[in-house]
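One structure is given below, encoded as structure tokens.
Other chains of the complex are left out, but the ones given are in their true place.
As written, the chains take the letters A and B, and residue 1 is the first residue of each chain.
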Amino acid sequence: MTDYDLEEQYARLLRDYREGKGEAQLYGAQQLGKQLLARNVSPEELADLHGRALERLGPVPEFVRESFQILTEIMIEYGNAYRSIHSWRSRHQQLESEIAVASAMQQALLPQRLPSCPGVDVGLVSVPAKQMSGDYYDFVCHDSHRFSLAIADITGKGIPAAMCMSMLKYAIDGLGEMELGPADILRHLNNVVERNLDPSMFVTMVYGRYDAAVHRFCYATAGHEPGFLYRRAEDRFYDLEGRGAALGIAPGSTYEEREVALEPGDCLILLTDGVTERKVGRAYFQREELVSYLQGEVGAPAQEMANRLYRRLLLLSQFELPDDYTMIILRRT
Amino acid sequence: MDRIGDKRGWKEFPVVTEPYSEQVNIATEADIVTARQIGRNMARQLGFGTIMQSRIATTISELARNIYLYADSGTIFIEQVERDSRVGLRITAADTGPGIADIRKAMEDGYSTSGGLGAGLPGVKRMMDDFFLESVPGKGTRVIVVKWRNEAGGGDPG
């Protein structure tokens, strides 16, 4: 379409509107607006176009004609704003594509399979609030009946937390062959985090080892949101207590190990605070409310239970996920 | 099902004042024009300024065109509402179309490939005060927006 055609189309629209004053022409105007935008016609060109189209409709008083000089001049500033959109958009999309790659790298650091040991059923849901996660989890199988697991939350979300997560991964990997106990592992990780991370950042973690031969879970906690122990016999939930400073708070922190034994039907639920910290309407969700949701789903296979809880909690907060969400469920079958 | 909206739950949505309620089934472009016209008239009667009348017509246009282009059938409801002694205009677009697969994406600027920069739902959301969207893939989509009349009778100038 040439400029001349555009001017004619525009004048016709004005003429039709003049004759009918109809909503149809106003609808046509909106659609024309979309076309003009798609053709990158700037706001100042539109103002100028309007002035030129008027000339075709009737005798335009001189003061009206002149006024379009002023309008065009003002619209150039709007045009500068308008032209900056492309620049903002392309800068943003450049970053987004980098983040997509980094996010795929991060996914590759996470274990691709859940441990399968006789008599214990494992479920996991981990969903980042943004593209990159600041929650971390890991499973390491030692032999046919023993595996270790870690669940951690790094202060903050997004790119910085993700960078820290990859650090944790390699620090834990480096300890792999040493077969340290949970408390020693946290002690070691505390030193790594303390040495390498900004003082304003820290990491909370539960590190534990499950022995499916005796169904005992030995774990240590570093400032992490307490998990839950479900006792089937009593049909009751207990907090999975633990003490110890978060990683990166102070050098030389030590951690204590605790142990729980699971009876058939008992469950361990480990989580990050993204599970509990959600707004429901105008109120905050309470840990006690979470228990009632857990109660509703307990008994299902671990993965199904984890999936259902995620969906129910997401619905509760109208599909907003303000923090990374991770839940691990161990269920003695 | 996937939803996006403000923090208020569904039940807190404003009460409809029955007498001022209209609906238009959207099957042709002429229906879009009809819906726009009704919306513009109701906006004028409620005391919205001319620019806000046009923004309301544009909003109806966008929602109705989504029905026209992407759904088999759908309806636009236009109602006067009140909450906390404020008066507003509520527009609901409900269709039985394919639904929106990724709502988070649909609400991002630049997602709609069709109409260039100004198109789609993010623009509607910015023109209106309240925005609620609900979509079930394979079943349909419902968008509800409200524009509240402020004391001066217009809308915000932004």
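Here is the rule we go by: a residue touches a chain if its C-beta (ideal position, glycine included) is under 8 Å from a C-beta of that chain, and two chains touch if they have at least 3 such contacts.
This is a predicted model, so every value here is computed, not measured.
*Asks:* For the full complex in this file, what are the copy numbers of the chain types, given as a label formula?
*Replies:* Summing over the structure file, the composition is A x2, B x2.
The rule is short, and it goes like this: only the chains that are shown with their structure count from here on.
*Asks:* Which part of chain A faces chain B closely enough to touch in the complex?
*Replies:* The contact residues of chain A facing chain B are 22-24, 26-27, 30, 33-34, 37-38, 85, 89, 93, 279, 281-282, 318-319.
*Asks:* Going by the contact rule set out above, which residues of chain B touch chain A in the complex?
*Replies:* 2-5, 7-9, 12, 29-30, 32-34, 36-37, 40, 54, 57-58, 61, 103, 109-110, 115-119
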